[in-house]
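Provided herewith is a single structure, encoded as structure tokens, for subsequent inquiry.
Yeah, one chain of the complex is gone here, protein chain that is, but the others are all in their spots.
Take a look at chain A:
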Amino acid sequence: MDTKSEEQVQIRLVAKQQKYAVPEAPIVVPQQLQRYGLSEIVNHLLGNERPIPFDFLVDGQFLRDSISGYLKEKSLSAENILTLEYVESMLPPTEIASYSHDDWISSVVAASRDKFIVGSYDGIVRLWNAQSECVDTLVGHDSAVKCVAAATAGGAKTRVEFISGSQDRTAIAWGMKNGARKALYAARGHTDSIEAVSINPSNTHFVTASTDSTIRFWSLAAPKQSEDAILDDAETAPLAKKRKSANAQFMTKAAIGTLTGHVGAVTSVCFNKDQESQIFSGGWDHSVRTWDVASGVNMATNLCDKVVLDIDYSVHSRLIATGHADRSIRLWDPRSDDNTVVKLRLTSHKGFVSSVAWAPNSAYMLASASHDSTIKVWDIRSRTPLYTVYPSSDKDKGKKLLALDWHESLLLAGGESGSLRIHSVNSQYEDAAQTLVQAED
């Protein structure tokens, strides 16, 4: 027997989930054990007939190497008892369906498990249901749709179901009117392409981010009458007549406020879901900014060295995740005042990270879509992605992914190939994560 394999270490196994609890007495295991071996031990202790895969956490970090590797990395003594927390492994996401589009998909959002809104570069917003049926095709934009945002069900009184922003410098709010889904109004005011739109959780307002380096703040309710006059007075009076665009027929909505401060295109914006007057934005000027929309004040500006392509805020971990052009994901803590707000930088993608999305139920999970046509699912306790989802069909291979949304257990992604890829994420893990969150609360 090799002397190296004889080196042993005492470990104590703990589980937050009661159903997987094992005796807490320390057990002696070989140091060479890895995740699989440990998982076998736990299954043996539990007496499971069908082995359940487990993941092991040491000191809040996933064990990705052998125990000895971990000990060596942290320069810990093998004589101490090592406490290993284990959680049920997440199963790899499985592709459920793929809906094909004619043109590039620029944005995707799931309003519910049965309603997927897809914005496309052909200027059309499409609604899909879970049965692979295109429920609605909404034509209104002159140019490519760049972003969509869905209102939650609670905002029924405004009748706005979702909003789409486009390169034609307008954002159109869509909703049911006289039994049909129609454009309720067009939000006009931006002088350049609208790159991102976000509706606040209480469905009263929304913000749009544009490449004209401004963020505009709008109320969600449909205006009683067209607010053209406001705009005309302001800027575009002589040009009003010249507007021949298709969406000119829609009622015009003017912005409540404009947030200026970015010095480059603003690519992404999201509400602080805990504190609705606060929004976060990221842009080409390498900055992640915090704004107070009520006062229009730029409360904080945090700089990194790379272009921010997407931003998302997690209610559970209260962290901001940003996707960057340097192929990495950065996690920010908006509450810390110092300059070292970048908590973590996740690098694994081989292309621009075009979209990031936190798991709706977990404080640790997030997914990212990249130009390298992969979706990666991350646990922020681990530096390496949990899973990388490669495109299944040849059609998708090598095609950029531009949009991503995580709704409950569904992971939706779309991009250059025009196919909306829908993946199912391990629901068991979701539960586990939720338990963890509850336990933490």
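Basically, a contact is a pair of C-beta atoms (placed from the backbone, for glycine too) under 8 Å apart; a residue touches a chain by one contact, two chains touch by 3 or more; residues count from 1.
In the analysis below, contacts and distances are computed from a predicted model.
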Complex member absent from the view - protein name from UniProt, among "Ubiquitin-like protein ATG12", "Ribosome biogenesis protein erb1", "Collectrin" or "Integrator complex subunit 13": "Ribosome biogenesis protein erb1"
Identified contact with the non-displayed chain, of A:12, A:159 or A:327: A:327
Sole contact to the chain not displayed, among A:87, A:124 or A:265: A:265
Touch criterion as defined above, residue of A:207, A:269 or A:309 at the omitted chain: A:309
Touching residue (missing chain; options A:118, A:209, A:402 or A:425): A:402
Absent-chain contact - pick from A:83, A:112, A:143 or A:158: A:143
Identified contact with the non-displayed chain, of A:104, A:250 or A:332: A:104
For chain A, residues in touch with the removed chain: 104, 106, 121, 142-144, 167-169, 191-193, 211, 235-236, 238-239, 242-243, 264-265, 267, 284, 305, 307, 309, 325, 327, 350-352, 354, 371, 400, 402, 416
